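Removed: one protein chain of the complex. Kept in place: all other protein chains.
We call the chains A and B, going by the order they appear; numbering starts again at 1 in every chain.
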Amino acid sequence: MRHRLRLIGGVLVAVLGAMGLWEGYKAVGSPDGTKVFGVRVLPRADDLSMPPLLSILRRFAHPEVAGGNGRPVWRAIIDACLFTLGITAAGFVVGVVVGLLLAVVMQRFRVVERGLLPYVVLSQTVPLVALAPLIVGWGGVLWPSWMSVSLIAAYLAFFPVAVGMLRGLHSPSSIGEELMRSYAAGWWRTLVKLRFPAALPYLFPALRLAGAAAVVGAVVGEISSGTGGGIGRLVIAYSLEATSDPAKVYTAMIGAALLGLVVAAAISLLEVPLMRHRRRVLGATV
Amino acid sequence: MKWAKLILPPLIVGVGGILGWELLVKVGRIAPYVLPAPSAIWSELVEQRSNILDAALASGLNALVGLVAGAILGVLAAMLASRWSLLSEVSIPIAAVLNALPIIALAPILNNMFESTSSLPRRLVTAIIVFFPVFVNTLRGLREVNPTHRELMESYAASGWTFARLVRLPGALPFVFTGLRQASALAVIAAVVAEYFGGLQNGLGSRITQAASFTAYPRAWAFVVGACVLGLVFYLSTLLLERLATPWRTRT
Partner (left out) sequence: MTAVVLEQVSKVFNQGRADEVVALSDVDLTIQRGQFLSLIGPSGCGKSTLLRLIADLLAPSAGTVTVAGKPARKARLDQEYGIAFQQAGLFEWRTVRRNVELPLELRGTGRAERKARADEMLSLVGLLDFAGHYPAQLSGGMQQRVAIARALAVHPPLLLMDEPFGALDEMTRERLQVELLQICAKTGTSTVFVTHSIPEAVFLSDVVVVMSPRPGRITATIPVDLGERTDATRQSEKFFAAITEVRRALRGGSS
């Protein structure tokens, strides 16, 4: 309990500190930014580039289109976030399923692992997500355009799941495997009773990574495709109006950040009933 | 003979994949905007190689600057956090939370803060993205100390700084490189993708969107291949650096 209080306290201090840093810099920073050797290294501190925090908060309540009577900004952002959330969820589910299947197949057939794993690792080492603008072209013809965005989210999500799950499936000691063999348990039974439960502590950190990756994939996909309705589009659209309406783009940013948090929280919630008796494995936490 | 077992399966998958791809496109008469044929991509690669190189160098420089800056900050922050256990306990969950956010969405804001003709926003976004894996892994390495080493240095009546210098820092080095490996891949991805969000357009990302908008799809894919090669170069360089800096690591 104390530990959790400390955590919450620490996060609060961090948030307050960040806010203090923002306003503090605005107070002391030069409105034109600081240039070193002609390159601006510190941002402009004027209200146009760095709106005061209060004005950002207030912007949420005001109508989206200035002067109009349209819906307020916060409604626009929530709608956009929900849209992207749906896309992210679809992509996440597909990515997780593919990742799990891949991990199981790679564990079963060593030769498949040797053949595919280098490419799996490669797929995330190289920026294949740069293909996003191209994959997006499939939309509108092969399937509705939002599905392309989900595909990109799925692509980014499958890797942590595949790798984490594979490690988890390999994790039981040889003693456990020998025990199952002495019970004449076949591969499937061993998978269900030994490997899968042993893999859970590895799976959940991987799921969290996959969730964050899916959000990034969805946002990048939306931007590359121009798919309207999502938070990614909103960030770009608002940023184009930044000179006339500086606070709006920050509201969109906060919306995107909240989306990421919601996804992470949702996945952590999933963990609660399943991980009650398990220890946490400090595998890759980032 | 042993390494043939290791090399052959992925090689077969790779060659088979490319051949299958070529066959699929030719036989299935698949339009280029869906999937260009490998042969078409190759010819564009050859034709555009100087453009690809220029764009790759620009993106590569952004990635490198971001990687170095983010890594240095990550290591320093980890060293700071490891001094006070309260700080390190709190910073790991904060880092996990911050990393769950789509950091790349910061790009447009940074473009506003700085001039849109500056390379700084892309490098900044890259640095932020790089910071997290390096920070978390380095912190873990600094905190995990073999208790026997600790007792040994106590028996030598070694000072805190000596202990840090001789035991914690060298012991943390493998962890730093684990973080660096992840970070190097992320750096290239960030540097390329950040361009999709506007700002200065002189790297691979902008070339890809440009080619796509001119419906020159094989060319766009060629630029993607260039980006992949760039990513590989970064990753392999990090591996090489790791080999040189930690010669005691056994090859597993």
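Couple of notes before you dig in:
Convention: a contact is a pair of C-beta atoms (placed from the backbone, for glycine too) under 8 Å apart; a residue touches a chain by one contact, two chains touch by 3 or more.
Given the structure is predicted, the values throughout are model-derived calculations rather than measurements.
Shown chains touched by the missing chain in the whole complex: B. Only one of B:Val13, B:Ile72, B:Val167 or B:Leu239 touches the chain withheld from this view, namely B:Val167.
Remark: the residues of chain B touching the chain excluded from display are 146, 148-149, 151-152, 154-158, 162, 166-167, 170-171, 173, 246-250.
By our rule, only the chains that are shown with their structure count from here on.
Look at where the CA atoms of chain A average out and do the same for chain B: the two points lie 17 Å apart.
Residue ranges of chain B in contact with chain A, taken from their complex: 5-6, 9-10, 12-14, 33-34, 86, 89-97, 99-106, 108-115, 118, 120, 132-133, 136-137, 140, 179, 182, 185, 188-189, 192-193, 196-198, 204-205, 208-209, 212, 217, 220-221, 223-224, 227-232, 235. Per the touch definition, chain A reaches chain B in the complex via residues 3, 6-7, 9-11, 13-14, 33, 39-41, 43-44, 49-50, 111-112, 114-119, 122, 124-134, 137-138, 141-142, 208, 211-212, 215-216, 219-220, 223-224, 232, 235-236, 239, 242, 246, 249-250, 253, 256-257, 259-261, 263-264, 282, 284-286.
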